[in-house]
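Please see the structure below; I have some questions.
Note that this complex is displayed minus one protein chain, with the remaining chains in position.
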Amino acid sequence: MAATRRPGRNHLFVPGPTNIPDRVQRAMLVPSEDHRSVDFPALTKPLFTDTKMVFGSTDGTIILFPASGTGIWESALTNTLARGDKVLTARYGQFSHLWIDMAQRLGLDVIVQDEEWGTGAHPEKIEEALRADKGHEIKAVMVVHNETATGVTSDIGAVRKAIDAAGHPALLFVDGVSSIGSLPFYMDDWRVDCAIAGSQKGLMLPAGLGVICVSPKALKTAEGSAGRNDRLGHVYFAWADHLKQNPGGYFPYTPSLPLLYGLREALACLKEEGLENVYHRHHVLGEATRQAVAAWGLKTCAKEPKWNSDTVTAILAPEGVDAAAIIKHAYTRYNLALGAGLSQVAGKVFRIGHVGDLNELSLLGAIAGAEMSMLDNGVKVQPGSGVAAASSYLRENPLSKS
Amino acid sequence: MAATRRPGRNHLFVPGPTNIPDRVQRAMLVPSEDHRSVDFPALTKPLFTDTKMVFGSTDGTIILFPASGTGIWESALTNTLARGDKVLTARYGQFSHLWIDMAQRLGLDVIVQDEEWGTGAHPEKIEEALRADKGHEIKAVMVVHNETATGVTSDIGAVRKAIDAAGHPALLFVDGVSSIGSLPFYMDDWRVDCAIAGSQKGLMLPAGLGVICVSPKALKTAEGSAGRNDRLGHVYFAWADHLKQNPGGYFPYTPSLPLLYGLREALACLKEEGLENVYHRHHVLGEATRQAVAAWGLKTCAKEPKWNSDTVTAILAPEGVDAAAIIKHAYTRYNLALGAGLSQVAGKVFRIGHVGDLNELSLLGAIAGAEMSMLDNGVKVQPGSGVAAASSYLRENPLSKS
Amino acid sequence: MAATRRPGRNHLFVPGPTNIPDRVQRAMLVPSEDHRSVDFPALTKPLFTDTKMVFGSTDGTIILFPASGTGIWESALTNTLARGDKVLTARYGQFSHLWIDMAQRLGLDVIVQDEEWGTGAHPEKIEEALRADKGHEIKAVMVVHNETATGVTSDIGAVRKAIDAAGHPALLFVDGVSSIGSLPFYMDDWRVDCAIAGSQKGLMLPAGLGVICVSPKALKTAEGSAGRNDRLGHVYFAWADHLKQNPGGYFPYTPSLPLLYGLREALACLKEEGLENVYHRHHVLGEATRQAVAAWGLKTCAKEPKWNSDTVTAILAPEGVDAAAIIKHAYTRYNLALGAGLSQVAGKVFRIGHVGDLNELSLLGAIAGAEMSMLDNGVKVQPGSGVAAASSYLRENPLSKS
Partner (left out) sequence: MAATRRPGRNHLFVPGPTNIPDRVQRAMLVPSEDHRSVDFPALTKPLFTDTKMVFGSTDGTIILFPASGTGIWESALTNTLARGDKVLTARYGQFSHLWIDMAQRLGLDVIVQDEEWGTGAHPEKIEEALRADKGHEIKAVMVVHNETATGVTSDIGAVRKAIDAAGHPALLFVDGVSSIGSLPFYMDDWRVDCAIAGSQKGLMLPAGLGVICVSPKALKTAEGSAGRNDRLGHVYFAWADHLKQNPGGYFPYTPSLPLLYGLREALACLKEEGLENVYHRHHVLGEATRQAVAAWGLKTCAKEPKWNSDTVTAILAPEGVDAAAIIKHAYTRYNLALGAGLSQVAGKVFRIGHVGDLNELSLLGAIAGAEMSMLDNGVKVQPGSGVAAASSYLRENPLSKS
C-alpha cells in the first residue's frame, strides 16, 4: 500500500518563510485577550523600542501592521508621496520589479535603472541621476537591499553616499524584507527613511506582521503631505492612526496577538545570540553554500563576489538542465524545499535559502539533498563534493564570533 | 509578598477577539512551509469554497488578506469605487462611524444618515434617499450589520428590499465583522455585493486574517473600473492580483500559514456544530444575558428588542455610576474582561460580548462577575439575580436546536 | 442535523486532574532531547531543590518517578518495609481504602482504624494504638492527608503530636496527592518521613509524574533494609538507583521531558503567586463553595467544619435523589465535569473539586451549573441562591492575602 504520510521533517530552504524556533512557537501559543486591557501595554510598548535593534536604529519609529511585507512597501510610498511624484529606483530581480510595479500602479512616476540580473543597485548611476535632477523632482530613492530572486545584496551605505554626493534631498526607502535581522543593517548610519521588514524572514515568525521603521525626516514628510489632495495616503496603512495609539500601547485596529508575543520572543532570541553573531552566522552559512556550489563546478546568479547574498544563494543549473525539475524532485523525493527561479531566471536557477534560524548540519543536509536531486536529474557533479567543501569550510569557521 | 501571578483563566467577554477553541489552537501550531510547494493548494483551494458557507453564499468569491477587518473595509471600497463617488450609509455607533471616516479619507462623497445610537440602519430612510437619487449617482450603500459599540443588529434583508423597492443599482456593502459566523447571514439571498469579515470574532481565530466575499456584480464593477484614472484601487488590497493566483491555490504575497490552517479547523468546528445551531446558540446566550440585565433592573443600549444583538449586549450603567469603573474593577479584581463604552457612550455603558466559542457556564460566570463588580461599585442589584434569571432561561432553552 | 461538536470549554471540577495553566502547557511543548547531554542537568538539578518548597521541606530528598501517585504509595512502602511488617493506618474513604489494599497485597500486616466516612484520622486513637505497641512492632503510620472521596482533610500536625506523645519511633507516611501544592503542608515541621504527591493536582500538570519527598530518617531506614531478604523493595521504584544518578542531574531510566519542563514552570507559577496566597485562595474558594451548599440547604459529606477540605467538597444529594444523575446531566447538558461518589458514597454524593489553577468566576460558573443540574433533576433549591451566597462571600474575601 502506498504511504500517505511522509516521514521526518520537511527541510525548508526557501528564502522565507523561515524556520520558527521552538521557543517562538511556544510564545505564540496564547489565548485571546482584550487588546484594550490595562495589562496590554506591558507587552506592546517595549516592542516599539526593542524592534529598532534589528534596524540598527535609535532615531526611527516602529509601526507594526497586520500585513505582509508587500503592504509595508505600500505604507512607505503612500504616507510620503503624492500622485505623479517622481521616484528613482533600480530593477535587478523579481522583487525590485514588483515594487516598481506597485509604485507605477499607485500613480507614481518611476525612473527605473535596469541592471543586469545578478547585480544590484549601482550607486554611481544613482548619483548621476540625482545630480541630473537639478529641480529635485525626485522625491525618493527606492532600493531593494537583498534581491531574493537572484541572491544579490546591494550596498545601501554606498547608495547613501551617492545621494549625499549628489547633494540631493530625496528620501531613501529600503526593502529589507529578506535582510533585516539577518544581514547587517544600519538604518541610522545610512540615514534610511523607510526601512521595510516582514516577520517571516530574519524575524523567524510566520508571515502576517509587517514592520516599518520610519525616520524623523519621513515622519515629517508624511505630516506635511497629510492635507494634500493628491496624496496617495489611504487609511489601513496610514501612519497617523498608529502614531496616535501606539504611545499608549494600543493599536487603531485589532492586532494579531500571537505575532506580537512571537515578536517579543524572536527579539529575545536575536539578543541572546547577539546580532553581530547572527550576522556572522549568516555570512558563514552563505559562504559554506558558495563553497559547495564551487565544488560542484556551478555558478551562482550573482555576477561577482561583491553581490553575494548571505541569506540566499541562487544557483545556475548547467545548460540543458531544467532547474525546475531539480526543485520538484528535491521536494517530492527528498522532502527538501528549494526556492524556484522567478521571472527572467525561471527554470534556470534553483535557490538555497540560508536565512533565519539555521545551523551547520541542517544546511549540510540541504546541500546533500540538492546534490542528490541534481545527480538524479543528470547533472554531473561529484557525489559528496558539496558537503565536503562546505563542511571543511564550516570546520574552520565557527558560527559564533565569540 | 504580593502575588505577581493571577491564578486561573482570564474570562474574556469583550466582543472580539473571541476565545480560540483548543483544537483550532492546535491546528495553528504548524512549522513554516513553502507556500509555493505542490502540496500547498491541497490546504488552500478548499478554503476558497468552504469559507463561503459562513457568508451564506455559493455565488460569491472569497479573497483572504493578511489584514484586520479594517483593511477589508478598504478593500471593498477601493476595488469598486473612484474618487468622488457618492456612497450612502448610516451612522449609529463607533464602527459605522469609523467606516464613514475611512470612506471620507479615501475621497468618497459620503451621504450619512445619522441614527440614534441604540438603533441601526433604517431601511425606509435608505429607500427614500435612493429614490431621490434619480441619476443613480450613489454607487454603493454601506451598512454595518452588527454595531459592536451599542449591541445593535440591523436588518440587512430589509435594506436589500429597500434598495430593490427604489429600483436602484447601487452596490450593497455589509460589514459583517462581528456577525458573520455568529448571526444568520445570507449573502446570496440578500444580494450583498461585498461582505466583510475578520478572523477574530465568529471565526474564532486570532486577528490577522481579513476575509471578503465578493458578488459577481462587484467583481464586474472592479474589472470595469480597473483602467480608470481616478479609481482608488491600490495594490495590497487589490482583488485582481489575488484572483490571478488563488485559482491555483497560491497568493500574490506570503500568507500567514497558521491562520490558514486555523481557518480550516474553525470552519470544521462550525460545520460540526451546524451553522443553524451556532446561530441558535448565539441567540440563546444573548437572550440569557438580556434576562440577567432585566433582572438587575438595568437597560440595554439597544432601544427596542428588534435591535438586540445576539453577539454583544451593551448595558447602561445607572445614572451617576461610572461604567468605566465597573469594567476596570471587573478586570483587576475578578479577571473578567468586559467591553468598554466607546465614543458617545464612553463611561455610560459596559458591554458583555457573547460571541464565538462559548457555552452556558462560561457566560454565567461572566454575569456573576459583572454583578459583583457592579455591587462593588455601589450599583444596587440583587445578589445572584442575574445568574438566577439567566440560568432559568438557559435551563429551558438548550444551546443546540437538534 | 445533530451537532457533533460541543461549543466552548469543558468546565473541569473533578478533584484532579486539574486545569493546566496556559504557560505550563507552553512549557511542556518541547522537542525530544538527549537526557544524557551536558546541558540536561541545568534543567533537572534545580528541580530536586525547588520542588521541596511545596512539601514545606528543606531536609527532605525529592525523587521523581514516571508514574502516577499510586506508584509513589508503593515506592514509600517498598523502600522502607519488609514483608510482614506492621503498619498502622485509618480508613475513611476510597483512597485510604486503596492504600490499605495495596499495603495488604504487598504482604504488610496492616492495622486499620475504620473511621466514619466524613471524618478523618483520629490522632487520639493513633496515639492509643502506638502506646499499646510496647515492642515497637509498628514500623510506620500511614495517613491520607486529604481524602478526596469525601472532601475531608486530616490534621497531620496532630498525628505527629500523637506519635510523639506515644514516644513511638514509627515512620510517618502521608499521602498528599490531593493536598500538596494546594493545602498548607509542612513536612519538616511535622516530621513526615515519606510525603507523596502526584503531578495532576496542586502541581497543575498532567498525570504521569509521581513525586516523593523522603526524610533523612526514611532514607536511612531504606539503606538499612537494603540487604534484607524479606524486603519488599523492587527495582522500578527503588530509591537507590535514583539517588545514584540524581545528584549529577540524571535518571536511571528515561524521564518524561515534558513533565520535567512543566514542573519547572508550575513551580514558578506557585512561587510567583506565593504559596501562602495559593493556600489562602484554596481556602477562600472552598469556603465559597460551602456557602453555596448551605444556601442550597444541603449538607457536605464532611461531618464537622474541622474536617472540611479546601480542595474538594463532597455534597450529599437529598434523600431520594440520585447523585449520579446530577453528575451525568451536568456533564451532558452543561459540559460540567463533577466528581462522582465512590464506593460507600456512590450515588449519594457529588463532588465539586476546587483545586489547582482556578479563580472566582470559574467556580461560580460551576456552582451555577451544579445548581441547574440539581433543578433539572428535581432538587428543590432556590435558583441563583448558590451563586448569590458564594459571590457575596467572594466579594468580601479576595483570593490573595496581600
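Going by the order they are written in, the chains are A, B and C; count residues from 1 in each one.
The definition used in the following text is that contacts are C-beta pairs under 8 Å (C-beta built on N, C-alpha and C of every residue); 3 or more make two chains touch, one makes a residue touch a chain.
Keep in mind the model is a prediction, meaning the values are calculated, not measured.
Colleague: Tell me which residue among C:T49, C:Q245 or C:T332 touches the hidden chain in the full complex.
Modeller: Of the listed residues, the one touching the omitted chain is C:T332.
Colleague: Touching the left-out chain: which of C:A3, C:L43, C:A67 or C:A195?
Modeller: C:A67
Colleague: Contact with the hidden chain only, please: which chain B residues?
Modeller: 22, 25-27, 29-31
Colleague: If the hidden chain were put back, which residues of chain A would touch it?
Modeller: 1-9, 11, 19, 22, 29, 269, 272-274, 277-278, 281, 333-336, 357-362, 364-366, 368-369, 371-372, 375-376, 383-385, 387-389, 391-392, 394-395, 398-400, 402
Colleague: In the full complex, which bits of chain C touch the chain not displayed? Write them out.
Modeller: Residues 9-10, 12, 14, 16-20, 25, 28-29, 31-38, 66-71, 74, 78, 101-102, 105-106, 198, 200, 206-208, 232, 234-238, 252-259, 328, 331-332, 337, 340 of chain C touch the chain that is not shown.
Following the convention adopted for this analysis, only the chains that are shown with their structure count from here on.
Colleague: Please work out the Cα centroid separation of chain A and chain C, and write it as a whole number of Å.
Modeller: Chain centroid spacing, chain A to chain C, equals 54 Å.
Colleague: If you average the CA atoms of chain A and of chain B, how far apart do the two points sit, in angstrom?
Modeller: About 34 Å, centre to centre.
Colleague: In chain A, what residues contact two or more other chains?
Modeller: Answer for chain A, listing residues that touch two or more other chains: 25, 29, 31.
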